[in-house]
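The block underneath contains the structure these notes are about, expressed in C-alpha cells.
Every protein chain of the complex appears in place save one, which is left out.
After this line comes chain A, so read on.
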C-alpha cells in the first residue's frame, strides 16, 4: 500500500516539475493560453464559407421593366452589391480581372422582346472562377432568384420547396467549423508540447538523470503526458467558452460526453507527441517531425472538407488520425446532441492510437538513449 502511495507522490512531483517547466516563464504562459482565445475569435469571424458580399457589375443593354425588376431582386437579397454599371461588353474583362466584381450580369438588348413574345430570354452570368467555391455559390444563388422570378411570372406557382435544416437552421458554416476547432486548435499546441517534453531533457542532458531515478518508465510517461493533456483541455475549454458564449452557438449534447471525447482525443494526440519525442535526438528534430505530422492530421480530419469527398485510399488513412475522430465526436455531441451510444464507435480508434503510442513511448524512453 505504501509503495502505491509513494508511486503516486513520485508521479505528482514529476507532474509538478513538468508544469513548472512549461509555465514558469511568463511569456510561455501567455503563448499557451492567449493564442487559443485569439484564434477562436479570429477564425470564428474569418473562417466562413457563407456568401455575404458579392460585388457585381451590370451590363444592361435592354433597359426594360423586366431587367430592372430582375436586378431589384438581386439587390434585395442584401448579398449582391452593385459596384459598377457597364456601358459596353469590353468593360467586362476589366472589372473581373481587377477583382472589382466577382460577377457580371449581362442582359442583351433583345431580352425584353424575347420575354414578351413568350420565348426563352438568356441572361449571361460571368463569374470570377479564381475562387471556385464562392463563384459556385453565387451562381447557385442567382439561379434560385431567377427560378423564383420565372415562377412568379408564369403565375403557375408550381412546386415550392419547404426547407428545414437540422442542427443548424440557417446553415451557417461557422456552426460547423467552430465546434471542430475545439479539438483542432488545441491539438496544434499539445502535440508540440508533448513532442518537446522528452527531447528538451535529452538536449539538456537531464533525461539520463531522470532514468536513473527510482521512477519506472510508466511513471515517467504519466508525468510527461498529464501536463500536456491538461493544457490541451484548458485550451479546448477556452475555445469552447468563446464558441458557446461569444458566438452563441447552442450546445445540444452533454458537456461531460464532449469532455470525455476530448480527454480521449488528447491522450491519443499526446501519445503521438511523446513517441516523436522519444525518437528525436534534439528539440529541433522533435519539433520538425511533430510539424511534419500535424499537417496531414489537420488536412485529413474532415475539418475543412468532408472525409467523404476524399479518395478511398486517403479515407482509409484517416482511421489512424485521432483528429478525425476528435472532430467527429465534438461536432456530433455539440451540434447533433449525440449520445454515448452514437459516438462510442468514434472512441475506438482514439483508444487504439493511445494504447499503441503510450506504451511505445515508455519503451522508447529506456531503449533509445542518445
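In the analysis below, contacts are C-beta pairs under 8 Å (C-beta built on N, C-alpha and C of every residue); 3 or more make two chains touch, one makes a residue touch a chain; residues count from 1.
We adopt the following convention: contacts and distances are computed from a predicted model.
Asker: I want to check something: the complex is missing a chain, and I'd like its UniProt protein name from "Glycine cleavage system H protein", "ABC transmembrane type-2 domain-containing protein", "Na(+)/H(+) antiporter subunit B" or "Gonadoliberin III".
Answerer: The UniProt record for the chain left out of view names it "ABC transmembrane type-2 domain-containing protein".
Asker: Which is it among A:58, A:96 or A:269 that touches the chain not included here?
Answerer: Of all options in A:58, A:96 or A:269, contact with the hidden chain holds for A:96.
Asker: Please pick, from A:48, A:77 or A:237, the residue that touches the omitted chain in the full complex.
Answerer: A:48
Asker: Looking at the whole complex, which of A:288, A:340 or A:356 touches the chain that is not displayed?
Answerer: Checking each option in A:288, A:340 or A:356, the one touching the absent chain turns out to be A:288.
Asker: So that we can see where the missing chain sits, which residues of chain A does it touch?
Answerer: Touching the missing chain: residues 25, 27-28, 31-32, 35, 39, 42-43, 45-55, 66, 70, 96-99, 102, 114-137, 139-140, 142-144, 146-147, 149-151, 153-169, 171-173, 175-176, 188-189, 192, 196, 200, 280, 282-285, 287-289, 291-292, 295-296, 299-300, 304-306, 308-311, 314, 331-332, 335-336, 342.
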